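With one protein chain held back, the other chains of the complex are shown just where they sit.
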Amino acid sequence: MTEENNKEEKTAQSKEDQEKKPVQRPAARPRPRVKKEAPPPEPSPKEPLLAELVQQVTEKLGEQAIEESYVNQNGEHLLTLVVNRDHWAKLASLLKQEANWQYTYLQNCAGVDQQTYFEVVYHLYSLEHHDQICVHVKVDRDQPEIPSVVNIWPAANWHEREIYDLLGIQFTGHPNLQRILMPDEWEGYPLRKDYQPLDEGV
Amino acid sequence: MLRTEEMLLNVGPQHPSTHGVLRIVVKIDGEVIREATPVIGYLHRGTEKLAEDLNYTQIIPYTDRMDYVSAMSNNYVLVHAVETMLKLEIPERAEYLRVITLELNRIASHLVWMGTYLLDIGALSPFLYAFQDREKILDLFNELCGARLTYNYMRVGGVKWDAPNGWLQKVEQFITMMEKRMKDYHQLITGNEIFIQRTRGVGVYSQEMAIQYALSGANLRVTGLQRDLRKEHPYSIYDRFQFDVPVGRHGDLYDKYLCRMNEVEESLKIVGQALASFPEKGRVLGKVPRVLRVPEGECYVSIESPRGELGCYLVSKGKDKPWRLKFRRPSFCNLQILPVLLRGENMANLVAILGGIDIVLGEVDC
């Protein structure tokens, strides 16, 4: 690009060419500086929706149900709730059944190892209202247990087995909690950050 | 007296109709299936774990190997997730190339499904025709990015190659040819009485059930629900194109066939429109930093792959490698419904129903 510009301008005006060069160089340099200055996050247009959601949940389940709530500004401004584990089962069935939510479609369910704790992340979709939310549930690392939601969303079945298989989180109430991807006799949970393969170097 | 007792039968893992290495343990009572349990994991390579040790460019070739029938969508979902996190601007020309390749890949994928599915239920010749046409798409891809299946074509910020000279014309020729071929397919299959009798009313499920099991793609649309992520949450530049979302009415296997064939026609339309408005000039790779450091945070993006909703959940801790990368693989989710569908079915329908779901084992096992 710059070479092309220069060539064209050289033939036309040599003065402009000289002026241009000093302008271009500083433009290339400050790039690393721009990167570091994170722009202050603007409040998302979905903040009111989040406040409403949080209020409705606290009304039904009490103050402790939601540990944290924020709008994930990456992508489509996703409402995100961090739900207390003890309240998750109740909230899950509410999320599915309440007329103004109806999150009937379980898009995704993933387990994350956050080193000090585990996290199970649900992405729910409401086909009625065309609306998506994300629910995080924190799980204790020493005693990784979380109520299963297979009875609410049958689609969670294999997802939960996969998370159990790879992260070792116990889903209480799951009909068939067995390893799904790894062999049954596999030792350890591969997706944990501290996982050490048993048979290093075949 | 006839002695009847239940018998355990192992289908797979090496079985031609499982399209990979899937094992199904079926409990049969005479010809009737009492219980079916899919056993998966034979092709598990730990892509998600491997990805945690690779930087974002290096993961792209690994995604090729997930759904190897439509590797473009896998490529795309990963770069789309990274681009969403980085809030990158993609050059126009790259977006068009992406849409064209994604849709061509969808056509190729549906052709494979159609061919192998009919092969599964006993019709040999459609397979040959379908692969002959798919071959043309693969040749186009080979010319574009140097590989027939593992494209490694998308890059964060654009695509790797610009279209070579004359490539777009070739795509155009292919579209015209394929439109004619679709008529042939309808002539060959759609009206075939044997095929209709084999698939009408088989493997039916209701819309509620499809939603409960979070089916996606043609498996969901066959029940009449019009959910296509290209329409519902337009990603890339899909909002610029006019196309319909074909849905089924009965939720049976024949409708699935019709749905997918109509989708091929819609894809042809999209490619046609994209070619018509293809930008003359421009970069195909935007300005991206050489080392991609994704800011801390997480995002979930999903696209409509030929098999359904292909999602990518990316958690980053500000490094050049993902902290956690999870793919929501449509085949994995869709396969869950198999035991429910098979209960009480005839053994002979197992292959037909399994084929109808359209799974790719590389993606199921990831």
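A and B label the chains in the order they appear, each numbered from 1.
The rule is simple: contacts are C-beta pairs under 8 Å (C-beta built on N, C-alpha and C of every residue); 3 or more make two chains touch, one makes a residue touch a chain.
Assume contacts and distances are computed from a predicted model.
When the unshown chain is looked up in UniProt, the name that turns up among "NADH-quinone oxidoreductase subunit I", "Spermidine/putrescine transport system permease protein PotC", "4Fe-4S dicluster domain-containing protein" or "(Fe-S)-binding protein" is "NADH-quinone oxidoreductase subunit I". Check B:10, B:132, B:169 or B:226 against the missing chain and you find that the one touching it is B:132.
Of the candidate positions B:28, B:54 or B:204, contact with the unshown chain belongs to B:54. In the complete complex, the hidden chain is touched by one of B:93, B:160 or B:307, namely B:160.
Among the residues B:28, B:188 or B:275, only B:188 touches the chain that is left out of the figure.
Within the complete assembly, residues 54, 57-59, 61-62, 125, 129, 132, 135, 139, 142-147, 150, 152, 160-161, 164, 184, 187-189, 191-194, 196, 285, 290 of chain B touch the chain that is not shown.
Here is the rule we go by: only the chains that are shown with their structure count from here on.
Those residues of chain B lying in contact with chain A across their complex are 40-41, 44, 46, 48-49, 84-85, 87, 211-214, 225, 227, 232-233, 289, 295, 297-302, 309, 311, 313, 315, 323-324, 326, 328, 332-333, 335-336, 365-366. Against chain B, the residues of chain A that register as touching in their complex are 35, 38, 72, 74-76, 78, 104-108, 110, 112-113, 121, 123, 127, 130, 134, 153-155, 157-159, 162, 166, 179-183, 190-191.
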